[in-house]
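With one protein chain withheld, the remaining protein chains of the complex are depicted in position.
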Amino acid sequence: MANELMVDNILDQGVLDAQAIKNDFPIFKEVKQDPFVYLDSAASSQRPYSVIKSMDDYYRQTHANVHRGVYRIAEQATNLYENARCHLGKFLGAPHPELEIVFTKNATEAFNLFAQGYGRKFLSPRDVVLITKMEHHANIVPWMILKEQIGFELRFLDFDDDGQLILDDIEEKLKGVKILGVTMASNVLGTINPVKELTQMAHSVGAVVIADGAQYSPHFTTNVKDLGVDAYCTTAHKMLGPTGIGALWAKRSILQEMYPFLGGGEMIQNVTTEGFTTNDIPHKFEAGTPPIAEAVGLDAALTYLEGVSLTAIRAHELSLLTYAMDLMEERFGSRIKVFGPRDPKKRSGVISFELEGVHPHDVSQILDQEGVCVRAGHHCAKPLMTSLNVPATARASFYLYNTEEDVEALVAALERTEDFFK
Amino acid sequence: MANELMVDNILDQGVLDAQAIKNDFPIFKEVKQDPFVYLDSAASSQRPYSVIKSMDDYYRQTHANVHRGVYRIAEQATNLYENARCHLGKFLGAPHPELEIVFTKNATEAFNLFAQGYGRKFLSPRDVVLITKMEHHANIVPWMILKEQIGFELRFLDFDDDGQLILDDIEEKLKGVKILGVTMASNVLGTINPVKELTQMAHSVGAVVIADGAQYSPHFTTNVKDLGVDAYCTTAHKMLGPTGIGALWAKRSILQEMYPFLGGGEMIQNVTTEGFTTNDIPHKFEAGTPPIAEAVGLDAALTYLEGVSLTAIRAHELSLLTYAMDLMEERFGSRIKVFGPRDPKKRSGVISFELEGVHPHDVSQILDQEGVCVRAGHHCAKPLMTSLNVPATARASFYLYNTEEDVEALVAALERTEDFFK
Amino acid sequence: MSGLEDLYREIILDHYKNPRNQGTLETPPAVVEQGYNPLCGDEVKVFLVVEDEIVKDIKIDGQGCSISRSSASLMSNAVKGKSVKDAQTTIRTFKKMLALKDEDDIDGETIEPINEHTVGELIALQGVVKFPVRIKCATLPWNTLTQALQSAMAK
Partner (left out) sequence: MSGLEDLYREIILDHYKNPRNQGTLETPPAVVEQGYNPLCGDEVKVFLVVEDEIVKDIKIDGQGCSISRSSASLMSNAVKGKSVKDAQTTIRTFKKMLALKDEDDIDGETIEPINEHTVGELIALQGVVKFPVRIKCATLPWNTLTQALQSAMAK
């Protein structure tokens, strides 16, 4: 594993050298498919050597169960795991990184933990949970499950033709709201929401805010303190890390108040036949053997991202996005409809689109034949699809390893798709 | 990675060659500690090259998010993931392997899923959940959490001096019982419980049975159909697999009846602003991006175990266990107390013990200095500790890669511990 | 593109662009069942009028990809006018063609070999087998038809 992390010389006047970065990712050499144009990082990103190697090394040199062992490798494993927690906390700008990160299996579990831990404790039937129509199912269904259990109103914020949340009637919408759930960046529209402003408004009516950072933290510098939110979810596999690990960040005071969620080992302080008492935060929420190797991998992923710098990543993605939107406009005009904000600066690096007369599923199929991987479907955002009045969209998404050639391959493949269904 | 899986020639008249097996596990060469006598596999096992490599290959050649992609590598990833499901189902003897395995993050989540999915649906305040005093917290605390939510009686089966469940009054104990939760093999005492017989008795009063296989399936051939149980939990990291994945097996009819648990993507069929409908089993219970690489690793772990054969593994462990118990008796006599069944045949390969006058924590500390890794603590079984009337025990546990020399190293280190505290 | 040619045969593109039996029927007398493909968000509605155990009328409504829509269109042609029993056999034959074991097929009935004679135009969909992800697209209307037949018979 020679070229583990060559991030030093990839910055070229603030813009990164995506081709060099691609070399850090084994899949672009080893995948059994040629060409391989990966434009589905919004679903899951690829991993650099350094992330894979960190987990290998862990299994090959240090593995033991954490927290409960006195012997050396158990202590080393515990340190690696807790260091990963701290690293993620710092990466997100958490005031108390070692206390405020709860590792979960993915972002979805993090939302369920918050709904059941905080929501179940503080919501009563007359309260309101406000979310948006552009939420991912991860920030919708947990509220619906909780609603079935205890009852309350689940209210939705609409968005307009440009994919922007409609805030004209926000005061009205916020009436009775105890919890506001909002995505930082839509996984379909790309819209970057004004979460800081929304949080101020929500706080002014005494509501707490949980933000969905699954599509944001991989691409933008995150600072939960600056955002002011009370809770924040993210997931490793979209930010160069492994599958099997995500996280809830929440303010210390919030975590302390929350009900425990999953019960079992490690989250307890004492258990008798009569009942149990809970461990301190964040362990109170981590029942059973945690994703240890996965935490190690996430740690390495964050190191890689920091090496490249989130600023450079965003700049790079914005330039690809602009290029792609321009090229699509130029080649297809009104025959392609791109959903979400028209201004690339107002969006993250995802492009959901509709090619006239061709169903997204068919688009994705033909594109695959050309070696171009895009996703087609509802992207786990059915209410959003309903608002757009489409059953599905095709979606191309960019990340640090994508190049202008990737964009060109996409456009060329789309032209062939059009021909095919002519 | 040369000697990936050399299981062909390790069977020597039905007993395996543990030294050869050790060579398949990189940690025994690469750990930065010498000597390294790993006797904590009951907490977490080590991984062979083949498991590590399978996950590497997955990340290097195939990674994409599962279930929602039309393109080739997404389809390959989906196949790998679903194959792992089937493999585990078959490994456990499931009648419908492709439908009845729900992947979770660990065994603990599996118990929570069952408690919240099945228990919450079918229990009412006057019902009884019966578990045993030798359960791991994973099969205790989820019931206590549920009890706080809906109320019912949580009743415990006692065990005797030989670590055997007391079944004299089982008819009395089963009165009013809707759910029986019992461990296949105790992680502290090693006791192998008569789960098949208990299940028959439980069924005769209309109760359903969930068995804890976390300490059983890594060491014994499992057949849930033969056992007759209704649900069964296990975890990959104790059976040569990665961290971050476990599973609930349950009968198809049980899974179909269960409430969904975690809400989010993939577990839904449709979502509107009004509510959601659930996906088919088993997807109904797998919200969000699943542990894909981890499933691939588990698949490879099962292949490795099958290559060696569970029969040979059990035979090997039994011989180590007998050797260790004899040697400890011989060297320490009554100064060491071994908890659980006196007859090695009645137990799995774990030995929890008390060394006269030395706290388990101190035992483990001195042993570590000698390179011997054992666990000290309550082993996430506090009610069991209370029954034994000890705050903690030290525990050595064996697996396929342990040798007689490991046993001898343990005993020698214990002698030094005694000297130290004399 | 040889694999693709299999998937998108002329006949499929034709039924996609000019779907047969499209529309809705008044309920009652018709029954209606709705199917979702959670994979992609496709929806299909099957409207059915069954009289004297005969599929008198069938209409298909909804949104979907070329595979699911052409499959629905071909299906509607295949069952319209048939007895309920024959329609059910057609469903089973179709599923066999896509190599899906019909779990509820416990009546031990043997299914004819698959060829143009036995399945007619439906043979066009055989190429889907090579694209497992798309099998759900092809079967969605058929599963919905199964439900609709059940509703119709339950009335």
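Which chain is which? They are A, B and C, in the order written, and residues in each are numbered from 1.
Everything that follows uses one rule, which is that a contact is a pair of C-beta atoms (placed from the backbone, for glycine too) under 8 Å apart; a residue touches a chain by one contact, two chains touch by 3 or more.
Computed from a predicted model, the values in this text were never measured in an experiment.
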- [ ] List the displayed chains that the omitted chain touches in the full complex.
- [x] A, B
TODO: Using the definition of touch stated at the top, determine which of B:Gln61, B:Gln149, B:Gln365 or B:Thr403 touches the missing chain.
DONE: B:Gln365
Task: Contact with the hidden chain (one of A:Leu16, A:Val70, A:Ala293 or A:Ile313) - done: A:Val70
- [ ] Identify the residue among B:Arg60, B:Arg347 or B:His378 that touches the chain left out of the display.
- [x] B:His378
TODO: Against the chain that's been left off, what residues of subunit B make contact? List them.
DONE: 359-362, 365-366, 369, 376-378, 382, 385, 391-392, 420-421
Open item on the list: On subunit A, where is the contact patch with the chain that was removed from view?
Closed with: 67-70, 74-75, 78-79, 266, 268-270, 277, 279, 283
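Following the convention adopted for this analysis, only the chains that are shown with their structure count from here on.
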Open item on the list: Can you identify which chains form the pair with the largest number of contacting C-beta pairs?
Closed with: A-B
Open item on the list: Averaging over Cα atoms per chain, report the distance between subunit B and subunit C in Å.
Closed with: 45
Open item on the list: Quick check: how many Å separate the C-alpha centres of subunit A and subunit B?
Closed with: 31
- [ ] Would you please write down the residue numbers of subunit C that are in contact with two or more other chains?
- [x] 39-40, 134
- [ ] Hunt down the residues of subunit A that sit against at least two other chains at once, touch-wise.
- [x] 361, 365, 376-377, 382
